[in-house]
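Here's the structure, in C-alpha cells; my notes come after.
A single protein chain has been omitted; all remaining protein chains appear in their positions.
Then we have subunit A:
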Amino acid sequence: MSQLSQPHGIPDVSIPGEPDGSARVPAAADAGKGVIHVVHLYPREMSIYGDLGNTRTLAARIRRHGYSPVVHQHHPGGEFPETAHLVVGGGGQDSGQVRVEADLEQIADRLRALADAGTPMLMICGMYQLLGNAFITVDGKRLPGLGILDVTTQGNAKRMIGPVVLSTDFGDVVGYENHSGSTTLGAGQAPFGTVRSGLGNNGTDGTEGARTGNVFGSYLHGPILPANPVFADALIGLAAELATGRPFEPAAQDDAIADEARSRQVRRLVKR
C-alpha cells in the first residue's frame, strides 16, 4: 500500500478486498491491455457509507477486463496524482465535508481540467454536492462548490433516506440514499437518472443525480457500482480509452449475482 504521498504521516485507508500494492504501477510486461489510474478522493473523510466499495469494484473489474488498475488515494494536503483516468468520491459527514473544502479548492483547477478532457468521474452524495455550484446551509450561508455540475443544494432539516430505483442510460440502477441536502438542477443540466422509487435530488421533480459529459453525480450509496455493473463498465470503458488511446476491449463478465440482486430490489420497490 502506498504511504508515499501521505501528509502528516497519515497512511492510506484500507479498501476491503483490494490487494496490497494496488497503488503501485505494474511493470510494462504485467500491464495487460493497459494501465488505468483510479483516484479516490478523500477516502477517510468522505467515504463512510461503504463508498470505498465503488473503488474496489472498479479495480476488480478493471483486472477482470484484462487491464491493470493503479489505485491512488488523495488525502487533504496531499499531492494530487500526476496521472488520473478515473476519479471517484463518496459521501461523508458534515464534519468530513468541512475538512476537505480547503484541499478541494487547491485541486479545483486540476479537477476542472480533467473533467473538460473527458475524464470519467463518479461523485456520490457529499462529493456530488461539492462538485455543484454551491451548498446553501440551513441558516442561509452559501458555500461555493467547484461548479463542474450545474446543480445547487439547499440544506434541509429533514433527511431523505431510503432505497432507490432509477431509470438511467445504463438501465435500471438501484441504491440507497441518505442525504439532508435538496438539490436542484440548473436549466439544461441533465440528471443521472429519473426516479422510479425513492426521492432523488429533491423529492419533487423526479430527477436523481446529474451528468455533464463524463462526470456523474448521484446520491446513491449501496454502494452504487457492485449491483449496477453496466454503469461500472461504462466508467471503466471511458477510462480505458483515455488511458490507452484505443477503444475499450472488454472481456465477458459473469454478472448473474449482481443482476439478481438488482432485479430483486427493482421488483420489491417499484409498484406497478
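To be clear about the criterion, contacts are C-beta pairs under 8 Å (C-beta built on N, C-alpha and C of every residue); 3 or more make two chains touch, one makes a residue touch a chain; residues count from 1.
In this text, contacts and distances are computed from a predicted model.
Engineer: Just go with whichever of "Thaumarchaeal output domain-containing protein", "Aspartyl/glutamyl-tRNA(Asn/Gln) amidotransferase subunit B", "ABC-type quaternary amine transporter" or "Lipid II isoglutaminyl synthase (glutamine-hydrolyzing) subunit MurT" UniProt uses as the name of the absent chain.
Structural biologist: Matching the unshown chain against "Thaumarchaeal output domain-containing protein", "Aspartyl/glutamyl-tRNA(Asn/Gln) amidotransferase subunit B", "ABC-type quaternary amine transporter" or "Lipid II isoglutaminyl synthase (glutamine-hydrolyzing) subunit MurT" yields "Lipid II isoglutaminyl synthase (glutamine-hydrolyzing) subunit MurT".
Engineer: Tell me which residue among A:G17, A:G118, A:P144 or A:G186 touches the hidden chain in the full complex.
Structural biologist: Within the whole complex, the residue contacting the unshown chain is A:G17.
Engineer: Among the options A:E45, A:D103, A:E208 or A:D233, which residue touches the chain absent from this view?
Structural biologist: Candidates A:E45, A:D103, A:E208 or A:D233; residue touching the omitted chain: A:E45.
Engineer: Tell me where the left-out chain touches subunit A, residue by residue.
Structural biologist: Output for subunit A: 8, 10, 13-14, 16-17, 44-45, 48-53, 56-57, 60, 93-96, 99, 159, 161-163, 176, 178, 180, 221-223, 226-227, 257-258, 260-261, 264.
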